[in-house]
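Data block below; observations after.
A single protein chain has been omitted from the complex, and every remaining protein chain is retained in its original position.
So, chain A:
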Amino acid sequence: MDGPSPPQPPLPAPFTHTHPAPTLLTQGAEALLYCTYFLTPSHPCALKYRPSKPYRNPILDKRLTRHRILSEARTLVKCRREGVSVPGVLALDAEGDGVSGGWMMMEWVEGKTVREVLVAGAKRRKEGRDDEDGWEEGVTALMGKIGRAVGRMHEVGVVHGDLTTSNIMLGPLAAPQQNGVTTNGEHMEQVGEGLGGEIVLIDFGLAGQSLQDEDKAVDLYVLERAFGSTHPEAEEGFQEVLKVYEESYKGAKVVLKRLEDVRMRGRKRSLLG
């Protein structure tokens, strides 16, 4: 998030009344992610706001926004019902008021992204401050948990569509939810930079429901590339992801077979788009 940030569209009603105002956490091409709270200030939540795009035809814009919000919510609700670890949907407004776009509120997820955890870990090792024995083992265990989470998601017929280390969260170790949340969006420094905690998959904006091995293999391929490019030291650990993935559900072996094909040719089979 460096450089001059483009002006952010103001939040639509009802969030114009919200006090304190939601804090912007991150911004993508389609949506803005805020930290705010649900019905009471003691119930933190994430607010994903999809502003309308002024350059789009208004009717098309409305339909796209509506479709994307509902599709993401649908996938999250399905995952949550089936026991895949994802943030639950608390409320949404896919209609907007015609001018301001739509939004969705999700459960707040404690912890850090796997990317943050691995980058911080690599930095500490570089600085030679790595006196923690068990970092390697910790990473391996983490990889296993990722493999299991992704396997579970694929088992219920959901593909993520953008499975990177930034879209996998690692919760704090003993995870009583609700506690210690900073509603102002500050990143809390955790005591003891642990690798424990529960894996939560986030950002289902590009997700869909698919039973095709190809789509699942592409998920794994994208994740593998994400590890390869940002965490070269953890690249070999990716084998552990695949190992646990393979054991996690019945169709996994076929998907791994398919992954070999995808590696050979890249993720776009159809050569479209």
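Just so we're on the same page, a contact is a pair of C-beta atoms (placed from the backbone, for glycine too) under 8 Å apart; a residue touches a chain by one contact, two chains touch by 3 or more; residues count from 1.
One rule holds in what follows: contacts and distances are computed from a predicted model.
> I notice the complex is incomplete. Of the names "Vacuolar protein-sorting-associated protein 25", "EKC/KEOPS complex subunit CGI121", "Cytoplasmic tRNA 2-thiolation protein 1" or "Dolichol-phosphate mannosyltransferase subunit 3", which is the UniProt protein name for the chain that's not shown?
The chain we cannot see is recorded in UniProt as "EKC/KEOPS complex subunit CGI121".
> Which residue from A:L60, A:V77 or A:A120 sits in contact with the chain not drawn here?
Residue touching the absent chain, from the options given: A:V77.
> Using the touch definition up top, pick the residue from A:P41, A:P58, A:G134 or A:G266 that touches the left-out chain.
Considering all chains, including the one not shown, the answer is A:P41.
> Take the complete complex as the reference. Which residues in chain A touch the chain that isn't displayed?
These residues touch the chain not displayed: 13-15, 17-18, 36-41, 43, 70, 73-74, 76-78, 80-83, 88-95, 97, 104, 107, 148, 152, 177.
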